[in-house]
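Excluded from the complex is one protein chain; the other protein chains are retained at their positions.
== chain A ==
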Amino acid sequence: MIEDEDIDLLLNDLFDLYGYDFTSYSRASLQRRIERLCMLDKFPSFAELRYRVRNDPEYLKRFVEEITVNVTEMFRDPSFYKSLRDDILPVLGTKPFIRIWHAGCSTGEEVYSMAILLKEANLLRKSLLYATDLNPTVLEKVRKGIFPLTQMKQYSESYIASGGTRDFSSYYTANYGQAKFDSELSEKIIISTHNLVSDSSFNEFDLILCRNVLIYFDKKLQDRVLQLFDASLGTLSYLALGTKETLKFSVVQNKFKQLNREKIWKKIE
């Protein structure tokens, strides 16, 4: 087992040498991820992991990719996407132009799900989807829009459960075990690194989606990020979080009103 003090040392190294600040990440999850990485990469001791991180900038990339959780899927929680279709897109559709921010988008499955919703609502032409993550490696995957073909059966089922009526396979081309999504979708996606811990607001949005990202942050950092979102939302705009995340007890809770059972809030002031 890795001690708390060891993790502190490692986090200080990461900040001092590379500028990555993980000190406000949820400690229980970080500890698991670090222990897992020690096992995966067969470090005989924590000290050796620390030495490698300090002295091998190439390894740092892998470290950051493995320490952050990059598990995501298309149309996860179909009822959430159904609410986007039925309740949110009709309102956003009244605007001349739609800006959506996927904060902490990981490999981009949710971004492509959103692009499909917009296309089906005939709104994709006037929309831009900003996909950001702290991790450049996962953003490369968003850019390519290529996901494993083995997942498509489940994604297709979730798509249908979200109210989709088309043939899901019409959105991608299958090749060598991979599904490459249409460039019509990816053309509308703007990709950039952005670190929610240290970077500031960069635009005004009509909808921000940040699902299952805040769970990895401690309360203080959650508040910081929620204030950043608040500052990045215009009038008549929405914020969407993961099914077990909440604005309750946060610094911005009075500025937002939850719409329905789904974790979607409308900005009210």
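The definition used in the following text is that a contact is a pair of C-beta atoms (placed from the backbone, for glycine too) under 8 Å apart; a residue touches a chain by one contact, two chains touch by 3 or more; residues count from 1.
Everything that follows uses one rule, which is that contacts and distances are computed from a predicted model.
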Options "Electron transfer flavoprotein, beta subunit", "protein-glutamate methylesterase", "Outer membrane lipid asymmetry maintenance protein MlaD" or "Sugar ABC transporter permease": UniProt name of the undisplayed chain: "protein-glutamate methylesterase"
Residue, one of A:127, A:212 or A:237, that touches the chain absent here: A:212
Residues of chain A in contact with the chain not shown: 1, 4, 26-29, 31-33, 69, 71, 77, 79, 212, 214-216, 218-219, 222, 242-246
